[in-house]
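Each chain you see keeps its place in the complex, though not every chain is here.
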Amino acid sequence: MSHTHVDGALPSVLVARGVEAALAEDLGTRGDITTDATVAADAMAIATFGSRREGVISGLAVAKAAFDALKAGVAFDALVADGERVAAGSVVARVSGPARALLSGERVALNFLCHMSGIATLTRRYVDAVAGTRARIADTRKTTPGLRAFEKYAVRCGGGQNHRSGLYDAILIKDNHIVAAGGVAPAILAARRYAGHMVKIEVEVGSLAELAEAMQQPVDAVLLDNMDLATLRKAVEMVGGRVLTEASGGVTLETVRGIAETGVDLISVGALTHSAPILDLGLDFLPVDHA
Amino acid sequence: MSHTHVDGALPSVLVARGVEAALAEDLGTRGDITTDATVAADAMAIATFGSRREGVISGLAVAKAAFDALKAGVAFDALVADGERVAAGSVVARVSGPARALLSGERVALNFLCHMSGIATLTRRYVDAVAGTRARIADTRKTTPGLRAFEKYAVRCGGGQNHRSGLYDAILIKDNHIVAAGGVAPAILAARRYAGHMVKIEVEVGSLAELAEAMQQPVDAVLLDNMDLATLRKAVEMVGGRVLTEASGGVTLETVRGIAETGVDLISVGALTHSAPILDLGLDFLPVDHA
Amino acid sequence: MSHTHVDGALPSVLVARGVEAALAEDLGTRGDITTDATVAADAMAIATFGSRREGVISGLAVAKAAFDALKAGVAFDALVADGERVAAGSVVARVSGPARALLSGERVALNFLCHMSGIATLTRRYVDAVAGTRARIADTRKTTPGLRAFEKYAVRCGGGQNHRSGLYDAILIKDNHIVAAGGVAPAILAARRYAGHMVKIEVEVGSLAELAEAMQQPVDAVLLDNMDLATLRKAVEMVGGRVLTEASGGVTLETVRGIAETGVDLISVGALTHSAPILDLGLDFLPVDHA
Amino acid sequence: MSHTHVDGALPSVLVARGVEAALAEDLGTRGDITTDATVAADAMAIATFGSRREGVISGLAVAKAAFDALKAGVAFDALVADGERVAAGSVVARVSGPARALLSGERVALNFLCHMSGIATLTRRYVDAVAGTRARIADTRKTTPGLRAFEKYAVRCGGGQNHRSGLYDAILIKDNHIVAAGGVAPAILAARRYAGHMVKIEVEVGSLAELAEAMQQPVDAVLLDNMDLATLRKAVEMVGGRVLTEASGGVTLETVRGIAETGVDLISVGALTHSAPILDLGLDFLPVDHA
C-alpha cells in the first residue's frame, strides 16, 4: 500500500539514544516505584496500543525500542505501519511480557508515539488539502529541540517532504544575509563561491523586484515569503519553472489550498512540527489470568 | 510583580546540555554555511526578540544560553522576566554581538523560547479559567521526550503546578496497578510498605465505591479520573478535605472551570505539555551601520 | 524468604553504565595486559564468588553485568539473592566462561559486590540492633559521589529504608534554610507554597521549642537533630504520632537502640554509606583440565 | 612544608566530570527545591569547611570545582593544602557567594572532601606506623568504582604510593595466571615477551619455593602474598635487594609495623581505599546581615 510506504527509516543508533534519554528522564535513579511496589516481578501482561482518534501513525519503531531498552523480553508487534492512516479505535500494536516492564515503559513509548503521530496526522491534513495541485508540503527548522530527526521522519510519515536538516546541509539566504552581503546578487554569488558542488542554494525574496534580481543569479530555489496570492501567482509565472518555487509565511489549513493553486512547487509550514497537537493513543491492558 | 515570579530556576547544567544538543542538531559538523558565506566575520549586529502574540514568556535563560554556548561574546539582555505576560508586539529581549553568532544561534534560541512560552501561555489560560476557585492547574508526565524539565519549568512560568517529575519521586497507583495488586486496599498498603517516609502516595479511582475503599487507607491524594461533574462533587464531599483531590481526564479550556467549581484541589491537564502550540516570537535585526 | 526480598531493582540502564565506567577505568585503552600475556585466548575456566565473612549480599546483578559487558559469553549464576545473609565461607555465585574474561572482569565485579555488600551488612547490623522497636533505619545523602543509586539499593538490601534520593524529590528544611527564611514557620510555609502536592516536607529542629513551632505548621515529618535521649522522648511525646519523627546525629551501633527506644519512627545514619567497610568477598578459580 | 606537598594533581577535566556527575545525581532535573523555596535568590552567605576530627585533608580542588560547576560566582579559598594534617576543629576552607549556591553545592563538595580526606587520613596512619623502616605504603585496585583516580590521589595525599593504575599499565602475575601459563617461569617469560619495554612486571608468590623460581626470571618486583613474618624475612633475605619486594594480605594497623620490619620495600593495603571511614568535615554558615 503506497500510503504506508515511508521514505527512509530513522538511524537505529538515533532511536536507541532517544529512548534511553527518555527512559532516564522518567525512571531517574530509583525506577518506577509504583510498579515495583504493587506488581509482582513475575506477573506477565498483554496490552494493546490503540488510537482514540483518526490519524496517521508514526513512531512504532521508537515505541518498540522503548521496551527493548528495558531488556526485559517484551515482545512488540506492530499491526499497522508507520505512515498508515488509522480510524479512531484502531489497535496499532500489541505488546506482551513482564507486567512491570510494560508499565514502566508505557509512558515513554506513548510520548514518542503520540507526538510523532500528531505531527504525521497534521502533515497529512495539509497534504490532503493540496491534493491535485503540484504543491508538496514541507517542514522547517522550527522543530522541538533535540527531536528534529524524529519530527522530520514524522513529517515524511504524513506524506510531507523534508526541507534542509539544519544549517549545515543547504544554503538558505534570508533577508538578514542579503543585508549583510549588500544585496540579493552579492549574497547569491558569495554563497555560490562558498558552497560545495553538492550544496543547493535557495534565496528568500519578499517582492517581485527581489525575485527578478534573484532570477539573474545561479540559484536552485526561491522562497516566496509572505506574499499574497496575486503576487505569488505573478512570482510563479515570472519563474516559469526555471527554479523551484517555495511559499511560506502564515500558512494554515484554511489558506494552504489557495496558495497551492498559485502553482508553487512547495509550501513550507512551521506548524507541522512546532504546534501539532498529539494524536491521542493509549495502552490498554488485557485481563490476564494470574499465575 | 508576583505573577512574574517563577519558583525554581532550571539547573544550569541542564540548560547548558539542552542548548548544546540543540546547537549540535542544527549546526552539524559543517556549521552555518549560509551565514559563513554571506556575512563578514567582523560584522556586528543588534537584534530584538519580539512576541507576535499576547502570551506568557518562558525560557529567556535558555535563549541566552544558546548564544553563550557559541562563545562569541554575544550580550543578551532580557527585558521581561520568565512568567511575565506580554502583549503582542512586545520586545522581550535584546541581543548584540557578532552578526554571525546572532544568526547561527537564532533558531535554537527561538525554538526553545517559542515552545516553552507556548506551554506557559496555555497554562496561564487554564490558570485564569479557574481563578477564584481553590483549584490549581497541574501538568502530567505526558511531556515531549528529553524536554520534561524544560516543560515543567514552563508550566510553573504559566502559574501551574508540577505533578511528580517521573516514575521515581512519588507513587501514583493507577488501574493496572490496582488490578495487579488485587484491589485498591492491597495496592495502597503495598505502596505504603514500599515507599520511604518522604514519598507521597496518590491513588486513581474511577468511582465513588473505589474512592470509599481508598479513603480507608493511608493515602495522600486521590486522583478522580474521568468523573462527571456530579460525581466529582460527591467525591469532593466524601473526601471532606482529609486528603488532596485531583481531577483528570479530558479537561479542556471549556470544561475546566466547571471541574474547578466542584471543589477539587487540583486539575491535571496533559495538553499543557503535549499539545500546546508555540507562542510566536521572532528575532528582528536592527539596521546597523557597516564598519 | 522474606529477609531476602529486596524492594525495587536498580534500573538496568544504570547498572550497565556503572559497570562500563568501572571497566573503562580498569582496562584503559590497552586492556588486561597480564591476562592477555599469560592466558590462552581459548582457555575456559570456572570460578566461584565466596564470602570470607558473615554478611548480607548486595550487588549480584551488578557483578553479573560486569561480565556481560565484556561480551565474552560468561555465564553467571547467583546462588543466593541480594539481601540474603550468608555465613563466612559461603559461595554466593558461580561464573564460567573464557578464562581471560573471568580474570579481566574479576576486580570490577568484586569492587561493586564488596562495596555494596559492605553497606548492606552494616545496614543490617543497625536494623537488627533496633529489632522490636518501631524504628526503621534510613540512609542519608552522604553517599559516595556517582554511586548513590547503588548505595541506596544496598541499604534496602540490608533492610534499611531510603531517605530522599536527592535535593530534588522531597523538601528537608535545615537550620540554614530556617535562618534564611526568617524562622521555622516562614520556612515551612514557603516550602508548602512552593512544593507540588506530591512533595513531602520535613523540617529539622534542634530543640523542643523549635519542634513546638514546627508542629503548628503543615509538615509531614520532623527531624530531631542531635537531641539527647530524654529530649528525644519528650519530642516523640509532643508529636504524639501526628507526623513522622526522625532522629539523626552521631548515631552508632552502640547508641542506636537507645534512640530507637525513645519511640522515634526513623533513625538516619550517614555511616551506612559513607563509612561502611567492604564485605570481604573473593573469586576462587576451580582447577580445570586444560584443552 | 614537605608534608603538605602532594605529587601530581588530578587532571582538571577529570575533576570537572566527577563533580558534574555528582551534582547531576543530587540535583536531578528539578534542582534543590528546599533551597529554592526558602532562600531568596539574592541572599549572600559565607561559610567555612571545618574538620570535626584530626586528619589529613584531600580533595580541596574537587570541593572548589563543585561550586564552580554551579556557575554562580562562589569564591572558594583553601586555608590548608591537600596533604596537610589538621587538628579537630580546624577550618580548612572558606566559601562565599549566593546562599543558594552554597547550600546546593554543599553536599557534593563534602561528599568528595570527606571521602578523600578519610582515605588520606587512614593512609597517613599506616605511613606513620611504618616510620623509620624502609617500607612504603601502597594502594591496590580495590577502589570504589568510578572514583579510582580520586582515591589514588587521596592515597598520595596521605603519603602513600600508588600501585599500578589499572590492568593496562603494568603486569602483575597472580596465581591464576601462573596456573594458566603452566608455572611461574613460563608466565614471566610470556609476560616479558608480551610487554613493551616501558612496562614493569611483578609476580605474586606464595612460598619461598615459588620465590626462588621467580628470582631466576627477569622480574621487576615480587609480591609476597600472605606470608608470615618469618617467611617474609627469609624472602627479603633471599631477594637480597635485587628486585623490589612487596608484602600484601591481611595487613592491618596492628600488623603493619611488624611486616615493615621484615625489610620489605612496599606494603600494599586494600583497606586504604575500600574500607576507609570518612573524615568528618562540615560546612558552617556564618551569620550574615540581610540585605
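Brief remarks on what is shown
For clarity, chains are labelled A, B, C and D in written order, and residue numbers in each chain start from 1.
The rule is short, and it goes like this: contacts are C-beta pairs under 8 Å (C-beta built on N, C-alpha and C of every residue); 3 or more make two chains touch, one makes a residue touch a chain.
Model, not experiment: these values are computed from the prediction.
Taking the whole complex of the structure file rather than the 4 chains in place, the copy count of the single sequence reaches 6.
Note that in this section only the chains that are shown with their structure count from here on.
In summary, the chains found to touch both chain A and chain B are C, D. Simply put, of C-D and B-C, more C-beta pairs touch at C-D.
Spacing of chain C relative to chain D, judged by their CA centroids, is 22 angstrom. A straight line joining the Cα centres of chain B and chain C is 33 Å long. Counting partner chains per residue, chain B shows two or more touched chains at residues 7-8, 148-149, 162, 165, 168-170, 172, 194, 199.
Taken together, the chain A residues at the contact with chain B in this complex read 18-19, 21-22, 25-40, 43, 45, 99, 103-104, 107-108, 110-112, 114-115, 118, 141-149, 165-174, 176-181, 187, 190-191, 193-195, 199, 271, 274-275, 277-278, 285, 287.
The residues of chain B lying in touch with chain C in their complex are 7-8, 138, 161-165, 168-170, 172, 194, 196-200, 202, 220-221, 244, 246, 265-266.
Chain D makes touch with chain B in their complex at residues 20, 23-24, 27-31, 33, 36-37, 69-72.
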